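My questions all concern the structure below.
What follows is part of the complex, with its chains left where they were.
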Amino acid sequence: MADKNFTAILLLSCPDRIGLVSRISHFVFERGGNILDLDEHVDRQANVFSVRVAWDMADFSISASELNEAFTPLGKEFHATWKIKFTLEPTKIAIFVSKYDHCLQEILWRRRLGEFQVDIPLIISNHPDLAPLAEYYDVPFHVVPITKESKDAQEQVQLELLRSHDVDTVVLARYMQILSPEFVSRYSGRIINIHHSFLPAFIGGNPYKQAYERGVKIIGATSHFVTDELDEGPIIEQDIVRISHRDSVKDLIRKGRDLERLVLARALHHHVEHRILVNKNKTVIFD
Amino acid sequence: MADKNFTAILLLSCPDRIGLVSRISHFVFERGGNILDLDEHVDRQANVFSVRVAWDMADFSISASELNEAFTPLGKEFHATWKIKFTLEPTKIAIFVSKYDHCLQEILWRRRLGEFQVDIPLIISNHPDLAPLAEYYDVPFHVVPITKESKDAQEQVQLELLRSHDVDTVVLARYMQILSPEFVSRYSGRIINIHHSFLPAFIGGNPYKQAYERGVKIIGATSHFVTDELDEGPIIEQDIVRISHRDSVKDLIRKGRDLERLVLARALHHHVEHRILVNKNKTVIFD
Amino acid sequence: MADKNFTAILLLSCPDRIGLVSRISHFVFERGGNILDLDEHVDRQANVFSVRVAWDMADFSISASELNEAFTPLGKEFHATWKIKFTLEPTKIAIFVSKYDHCLQEILWRRRLGEFQVDIPLIISNHPDLAPLAEYYDVPFHVVPITKESKDAQEQVQLELLRSHDVDTVVLARYMQILSPEFVSRYSGRIINIHHSFLPAFIGGNPYKQAYERGVKIIGATSHFVTDELDEGPIIEQDIVRISHRDSVKDLIRKGRDLERLVLARALHHHVEHRILVNKNKTVIFD
């Protein structure tokens, strides 16, 4: 990071008390940082203070590598959970897919356009079908087939791949397998899924069929962090589309496809721009 | 109906077979009716044909009162469920409310504007709070208090009121009581409710609180026909609004209020324009 | 303001420079104020910094009446445009109407529900039609008829009414007259209008007819501050609704009515919660 044209982003949450914004902004100011963006939120019911501060590192008096240590005393005093990220360091993500291409293509295409600040060292799939798409976008594609018997062992293969590529975040882009609790806890708060319903409606399998049978007039898609409880993790983003009696299940799948890829892309965008704080089972999105 | 400037509307569903549109449109044509609007739908999975036909009665060779008898042979031949309505005959509705005014006001205001082809002979409430609003719009307001003990007897009072005013349709405009199966079966397919969630998410009480606690990013409202299963009847209309972490339960209630009144108004609009066909637990909306 | 349970809101914009958030939050902190909400925005193209800070006055060391003077040195140093408002002081608004009731009713109804922190000392209309509605909500209603000849004189009558009631903000709730430049400059930045189109499309008269003739698939409504150029002032809020070839001009008017009242209500909500900053011809909405 010899380049000085980058931005530091602090994401912090702690019990609310007087003076937090003042103390934090003063920390930045006294080291010569110009605050580009500051957004805060107080959850009065839970008495939790959350903040995202972005500042210009151009004239900052200490370097990026010293920043964590410099902020630690404040973090301790506030009993805070916090992290500091830099725009020069793209988030390393691995994408998990099965056979559907729409979510994968959306992410790869947006990265090529420069919409996402991400590195994608690898794609992992339990099927070979999407290898040509990965190749078109020049991303290594690893097939790790899963059977009921091989699942445990193959998950170790996946985890080793993630470790060896220093992956930060796992994106489940319509990956049709459920991850083990061990896997989930290893990447806690860093696994993003797209579920093809308007959660909490239609949890589990075949949500479009469920929606068709219930006769709803609107369908949705939900991107959320993965936890041990199926489709119950903190929701990042949702969107919907109107349907009518004219739409068959096949039409719902077609219309839902457009939702899924846009909702997942927006969720990932929030994540890699460090705009998400998780408090218990809910997210604060600083957008 | 001495006035000849009115429209007849046929709503029909039956097992699908060849020639249905031709036969029905010919029935209208040979009696001098000009079809103003025809919309049909075939549910291929269930093999059910549904149609809505509206025609001008100005030069029709038979009168409105003879029409039912004239159409009966066709209806029988097709093994159809059908009804014929006329735009000169506004639907008689009773509105049930408790203490919230927004849905009631919406309906009364729209009727005054001429948006709804309805007569509202009475409003029934278990609380006196909304009497002034009813008075402002010149609609008789009946207070029928409900306690656990009095519920059965008071429902008989309500039913007698409906009967004596020849009410066709009951609108539950945030009426905070559950109707008995007897009441529901008496007005089967003619009780419209507004539920303050995006069904099937958040069935039952306090849906805004449920939504808040789940951390959804979108809330909704659903208007549906009432059946014996709570919040499980055929859905007529739904809509949604985005929320964020900044919104408290109170904000959800405020934002939801706007949804509820619009969604209920649209559902009622479809109903009184005879645009809804119910097939099992789903609706066909000819809009 | 003997009551100490209220909130102070600072709205400020100035040329961007380092340390603004820190200095302002420190000003609040050193007087014992707990910041409840802080949202800022830097327009890098124009190099303009904008901020909204809300803090609890419960334990603040100086009183509301001393606050303006206390902040003045900072405001001067920053070459800022700023104002400080208190939640205990509802905004005094006058509503101007002609014959359409939907926007007026929306505002009066929301105020009664407690959604708006406003006083409405008077309604002014060029027609008597909406007097009963005003009476139902207990708001004085002044008829000031306007003809081409009387317009100048009658505007003086209106201005005198506003002055005598110490009105802060004028809301044009489908008021069908154009205000003179003198009037506009007297209430500069404090006149809110609702235009029944998606500006800048369909400026001027009969926008629904214009939309119908152009064959658009979506119509809109726009709330904006009034300036001397017709329909060209800073936009506060917009929304849209889908239409189809089935919709006549009358349908557009009906559907648009729902937009108009919601969009105007949201704009007014932003205004009375002091969430709007105007920079040249654009608004910053801190929501």
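Each chain carries a letter (A, B and C) given by its place in the written order, and its residues are counted from 1.
Here is the rule we use: a contact is a pair of C-beta atoms (placed from the backbone, for glycine too) under 8 Å apart; a residue touches a chain by one contact, two chains touch by 3 or more.
Owing to the predicted nature of the structure, the values given are computational and were not obtained by experimental measurement.
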item	value
Per this structure file, total copies of the shared sequence (3 shown)	4
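Here is the rule we go by: only the chains that are shown with their structure count from here on.
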item	value
Chain nearest the overall Cα centroid	C
Separation of mean Cα positions, chain C and chain B [Å, integer]	37
Inter-chain centre distance, chain A versus chain B - centres from mean C-alpha coordinates, in Å	42
Residues of chain C engaged with two or more neighbouring chains	none
Residues of chain A that touch chain C when the two form their complex	16-23, 25-26, 28-30, 32-42
Chain B residues within the chain A interface of the complex	41, 43-45, 198-202, 214-218, 220, 234-240, 244-246, 248, 281-285
Contacting residues of chain C [partner chain B, same complex]	101-102, 105, 109, 115, 136, 254, 258, 262, 287
